[in-house]
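Note that one protein chain is taken out, while the other chains of the complex remain in position.
Take a look at chain A:
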Amino acid sequence: MKNKSLSFWLFLTPTLVALALVVFIPVLEGLFYSFTDWDGLRFTKVVGFQNYITLFQDKAFINAFWFTVGFVIVTVILLNVIGLGLALLVTQKFKGSNFLRTVFFMPNMIGGLILGFIWQFIFTQGFQALGDALHVSWLQNWLTNETTGFWGLVIVTVWQMSGYIMIIYIAYLQNIPNEIIEAAKIDGASAWQRFTKITFPMIAPAFTVCMFLTLSNGFKIYDQNLSLTNGGPYNSTQMLAMDIVNTAYNSGNFALSEAKAIIFFIIVAAISLVQVAYNKKREEDL
C-alpha cells in the first residue's frame, strides 16, 4: 500500500483517531496545564515551573516516591527469583506439574482491586487468628503501620504476578535444546553447573522481558494500593500513582497533579528505555 493510497489511510484512521483523542491530545494538554494554575475546568495564568518547584517540596510526593522505589526494588527481586524458581519446578516432569502451573497462574486472572480486598481479609483476620493461636506477635495487627502495609503490598504483588513471570520463563526454558543439557550431563557437569553455565545464559532474553514488566508494573501499581491499604495509615503507604490521583480528585490540585504525572511519565519511560538498552547490550556480551 502506498503512502498516498486512500486505503492506506482508511485502514489506519480508526486507530489513529482513537490514539489521538485518548492519548496524544490529552498528554499534550496535560503538559501545558502543568505550567498553569488549572483547576480542572479553566486556568487564569501561566505560572512557569511553579508546580514543579512545589512538587519537589511536597512531602507526600517525596514519601510516595521513596516508598514506591523500595517497593519496586523488593518486588523486582522477589518476582524474578520466585517466578524463575516456579518455572524450574513445573518444567520438571513430575505428577501434577501441569496442575501446579494452573494454580500458580490463577491469581493473575483476578483484578488488582479484588486481590487487595481478598488480602485485606487475610492480613487483618487470618494473620490475626494465626498469630493469636500460635502466640506470634509479628502476625498481629497487620496493615496498621507502614512496615506491615509495605510487606502486605509486596505479598499481594508476589502472589499475583509470580505466576505471570513463571509463564514467561517457562517459554524460554522450553526453547533450550535438550541435547545441550544431555551433552553436559555426559561430560559430568553437576546440576548447579548446568544451571549456571547453560540454562542461565540461555534465558538471558527472558530477564530483559521480565525485568521490564516487573519494573514498569511496580511503578504503576494503583488498584492493589487502593483496596489493600488505601495509602494508610496517614498516607504512609501511598504510592506514586495514588498520590497523583489523590492530588487531583481529593485535594483538587489539578495543575500540581499534572506536573506530578509528567514527572511520573519521565521516570517510567526513562527506566524502561535504559533497562531495555542495558539488557540488550548485556545479552550481546554473553
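A few points about this structure:
Convention: a residue touches a chain if its C-beta (ideal position, glycine included) is under 8 Å from a C-beta of that chain, and two chains touch if they have at least 3 such contacts; residues count from 1.
One rule holds in what follows: contacts and distances are computed from a predicted model.
According to its UniProt record, the chain left out of view corresponds to "Sugar ABC transporter permease" among "Spermidine/putrescine import ATP-binding protein PotA", "Sugar ABC transporter permease", "Choline dehydrogenase" or "Ubiquinone/menaquinone biosynthesis C-methylase UbiE".
Note on the undisplayed chain: of the listed residues A:70, A:111 or A:201, the one touching it is A:111. In the full complex, chain A makes contact with the omitted chain through residues 1-3, 7-9, 11-12, 14-16, 18-27, 29-30, 33, 40-41, 86, 89-90, 92, 94-97, 99-114, 117-119, 121-122, 125-126, 128-130, 133, 159, 164, 167-168, 170-172, 209, 213, 219-220, 222-223, 226-227, 241, 244-245, 248, 254, 257-258, 260-262, 264-265, 268-269, 272-273.
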